[in-house]
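First the structure, which I've put down as C-alpha cells, then a few questions once you've had a look.
A single protein chain has been removed from this complex, and every other one stays in its place.
We just call them A and B in the order they show up, numbering each chain from 1.
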Amino acid sequence: MTTTILEATGLIKRFGGLTATDDVTLAIRELTCHALIGPNGAGKTTLLSQLSGELRPTAGRIHFEGRDVTSADLGGRARLGILRSFQITSVCDDYSVFDNVVVAAQIREGHGFRFWQAPRGVRALADTTRSVLERTGLADFGDVPAGVLSHGQRRQLELAIALAMQPRVLLLDEPMAGMGPAEAERMIELLGSLRAEYTIVLVEHDMDAVFNLADTVSVLVGGRLVASGTPQEIRSNASVREAYLGHEQEDVA
Amino acid sequence: MTLPLLIEQMLNGLQSGVMLFLIASGLTLVLGIMNFVNLAHGSFYMIGAFTAVSLQLWTGSFVVAAVGACVCAAVAGLAVEYVCARRLYARSHLDQVLVTFGLIYLFNESMRLIFGPQPLASPIPPLLNGSVTLLPGLQYPLFRLTVIGVGLVVAAGMSFVVMRTRLGMLIRAGASDRGMIAVLGVNITWLYSLVFAFGAALAALAGLMSGPLYSVNVGMGENILIMALVVIVVGGIGSLKGAFYAAIVIGLIDTLGRLFLPSAIATIAIYIFMAGVLFVRPQGLFAASAPPQVEARDNGNRVTILWSLSKSRQRVTASVVGLCMIALALVPTLSAWLDDPFLLRLFLRIVIFALMVLSLDLVAGFGGLVSFGHAAFVGTGAYAVAILGWHLDHGEPLALGPIVLAGTHDALVAWPLAIASAAAMALAIGAIALRTSGLYFIMSTLAFAQMLFYLASTPSIYGGEDGLQISQRSTLPFIDLGNRPTLYYLALGLLALCLLLCWRLVNSRFGMIVQACRQNERRVRALGVRTYLYKLLLFVISGVIAGVAGVLLANAELLVSPADLSWTRSGSILIMAIFGGLGTLFGSVVGAGTYLMLEFSLSEWTQHWQIVFGPMLIVFVLLARRGLFGLVLGRGGST
C-alpha cells in the first residue's frame, strides 16, 4: 500500500445557496491514478479547482505530503508540485511548442527576473524541454507554433508544460475532451506511461479511459462523494449506476 | 464664499454633469452591448455643434437647428456603424481604437474644411436668453437651467425607454447575453445600428447645447470624449445608471474643484478621483452584471517575432535591419551634400519617434498591454530636462521636498534624472492601471496621460499651454550637442543600443515570461508566477526608453509643450507601432519613418492632410493586419 500524497478532509464549497462540494473527504495515494467521475454538475471540476488551489474551500482542509496547503493559491501549489491542466486547452498560441515548454522549465528553476540570456540557449533547460517533448510525443513539433497544432496535440502540449514543471501531482481536467478516437487512444497510452512516475488525478467522461487508467475511481453526485473504489467495485456499485442513469432506476431496470 | 455662489457653482457642476452624461450614455451603451470602443464618439458631439450653429444662422430657428443637428449626427452614426464599426465588432479593441482614431482625423478635418479654422460663436436663442432669480441674490442664466432640464429629461426618458419599453428590455438583455437574444429571434444587427445612431444623436444634443456655452471649434469632441471615458470607467462599462451618477459626480468635482482647490490640482481632480475608484474597484462602480469579454482578443495585430523566424529569414531580417541602420547613419552626410538641413531634422525626428514606438512596442507588442498614454512618459522625460534647464537659467533652485536642486544643463545629471522621472511615472501609472485589464487598461492609461496633459497646461512658471523654451542643448564632456549631426548620431546610437537591449530582453527569461503572459496569463499564473510584478517591471522598462526619447526630443526641439503629452501624440505613437507591426522591435523604426514621411509629404501637398490620412489609416487597419514590417518580411509562422 502506497502512502497518501494529497488529502482532502471535509471539503465544502458553497456558491451562494448552492453547495457545489458537500463534505468531501478524499485521499490520493502516491503514484496512482485516481479518477473522479459523475454526471454533469456533480462538482468534479469544482473539486479539482480546490485541489489545485484555484478555489478556496468554504470549509475543510487540504494536505499535501502532510503539509496543510489549504491557504496556498494556484501558484503556490504549482511551486509545491501540484499542477493542473485545464478543461479548455490553455497554452501560449504564438510560442512554438519548444518555447511553451522551455518557459515552464525555466519557471521551475526560479524567478524570471533575468534580463540578458535567452533560456532557449541554456543547455539544461533545452535538455529538459527536449526530453519532455520526447516523452509526450511532440519531439517532431518543437518549432511549430502552438496555435497551429491539432486539438489533440495541444492537449499533449498542455501535459508537456505540466511535466516540465517536474510535478508531484498532476490534476487533469478532461484531457480527452473533444478528441477523435485515435487521438484519445494516444492520450490514454501517454497517460498510462506516466502512471508509474506521477500521481494523477483525472476528471474524465470517457469511460474507456477511466477504466483503462484508474487505480481508484471516486464518484461524485450533487457535490457528494457517493462511492470510491477500484474500477471493478465501481462498475458493480448500484448507487453509482443510479447516479448515472437517473433517480428512478428501480422503475426502469 | 457665499451660499448663492456655492449653489450657482453646484448648478454649473450639475449642468456640466448632464452634458457629460449625454455623451457618456451613448458611448457606454455601444461599449456594453457591442463591445466596441468608439473614440470618434466625440465627433458626433462636434458634428452636432457645428450643424446646429450653421442651421441656426441660416434658418434663425433654434428648434430647426436642434432637430437638424440630431438627425445629422444620427445619420453620421448610422454611416459609421455600417461602414466601419460593423466590420470591427469581432476584432481587437486595438483595431477599433485605430479605426475610430482615423475617423476623428476625417471628421475634424472635414469640419475644418467646411467651416474654416476659426471657432464659431453660437448665439443663445432669444427665448432662453436672460436669467432667472432662483433665490435672493442668486441669478442663474436661463439657458444653463434649460440645459440641466433637458439633460435630466433625457436621462429620465432614457431610463424610461431602457427600463420600461420592449426596446429597452432587448438592449439590456443584449448587454448581458447577446447570443441568447439572437436565439429568441431578435435581429441583433438592427439593434446595434439603432443603438449606435441613438448614441450619436444624444452626443449631438450635448454638442448643440454646448454651442452657446463654450465655443464651437474643431477638436471640441476630443476633450469631452476623454471626460466621458473617465465617466464610463468610473461608472462601469455598459451601465447607464453608473454613467449617470458618475457623470454628475465628475461634473461636480470638476466645477467645485476649480473653486476650492489650487488650480494645478483642480484640473486633474477628476483623474485622481478615477484613480481612486479604479484602485478600489477595478471594474468601476456599477459594472454591468457580466464584464464584456475583453481578454484574449487584444492579440490581433501581431506578427511573428524575429527570433522565431526560420534561420534564412533571420538572415534576411538581420540584413534589412543592418542596411537600414547604415542608411540612417548616412543621413547627415546626405543632408550636408544636398544642402537640405530639413532632411536631417526630419530624420532626427524619425529616430526619436522610433524610440517612443520601441518603448510602446515593448509593452503593447510583447506584453499585450495596450497603453494609450505613452506620450505621458516621453513628455515627463522632456519636461524634466526643460525644467532643470529653466531653474539654472533663472537662478531659482528647484525644491523637491527636502532635496534642493540648482537646475542644470549638464546631460550627465539632467538625463539620468529625466529618465528616472519617466520611469517613476510609469511605475505610478502602471501600478494602478495594471490592476485593470483589457479595455479598462487602455482607458485608464489614456486618462492618466490626460491628467499630466492638463497639469502641464495649467498656467505656471513652466509656461502652461505655451510650453517651455529650452535655452540650450544639454552639455556633455567632449561632445557638442549644439551641432545637429552630433545630436543625430547620439540619438541613432541610443536607438541602436535600445534596440539591442530590447532584443535581448524579449528573449531573456524575463521576456519569455512576459510574452507568455500576453498570450495566456492564466496559464502563467497557474505555473506559480506572480504576473503583476513582471508586467509592472516591463512597464517601467518601457518608461525608461520613453524617457530617453523624451530627453532627445527636448534637445532636438528646444521646446516642450503640453502637445508632447497629448493623447493625439499617444495615438500617433500607437499608429506608428501598428504601421511597423507590433512585436517586431525594429518595426518601430519602419513605423515611425513611414508615418512621419507620410505626414510630411501629405502636408506638403495639402494642409488638410488629415482628411487623406484618416481614411488611409482606416483602410490600413481593415485590410492589413500585420504591419508594414510584417509585410516586408512576408509570411511568418503563426497564422
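By definition in this document, contacts are C-beta pairs under 8 Å (C-beta built on N, C-alpha and C of every residue); 3 or more make two chains touch, one makes a residue touch a chain.
Quick note on the criterion: contacts and distances are computed from a predicted model.
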Point to revise | Listed names "Glycine dehydrogenase", "C-type cytochrome biogenesis protein CcmF", "Amino acid/amide ABC transporter ATP-binding protein 2, HAAT family" or "Sarcosine oxidase subunit alpha family protein", with the criterion being the UniProt name of the chain not displayed | key: "Amino acid/amide ABC transporter ATP-binding protein 2, HAAT family"
Point to revise | Hidden-chain contact residue, picked from the options B:Val67, B:Val186, B:Ile432 or B:Val612 | key: B:Val186
**Study point:** Contact with the hidden chain (one of B:Ala173, B:Leu194, B:Val413 or B:Ala563)
**Key:** B:Ala173
Practice item. With the missing chain put back, which residues of chain A would touch it? List them for me. Key: 17-18, 37, 39-41, 89, 149-151, 154, 174, 177-181, 205-207, 219, 222, 234-235, 240-241, 244-248, 251-253
Practice item. Just the residue numbers, please: which parts of chain B touch the chain that's not shown? Key: 166, 169-170, 172-173, 175-177, 179-188, 288-289
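Basically, only the chains that are shown with their structure count from here on.
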Check your understanding: Where the centres are mean C-alpha positions, what is the separation of chain A from chain B, in Å?
Key -> 44
Point to revise | Residue ranges of chain A in contact with chain B within the complex | key: 52, 54, 74-79, 83-84, 86, 90-96, 99-100, 102-104, 106-107, 112-120, 144-145, 147-148, 161, 165
Point to revise | Residue numbers on chain B that touch chain A, as the complex places them | key: 299, 302, 304-305, 307-308, 504-505, 507-513, 515-516, 519-520, 522-530, 534, 537, 637-639
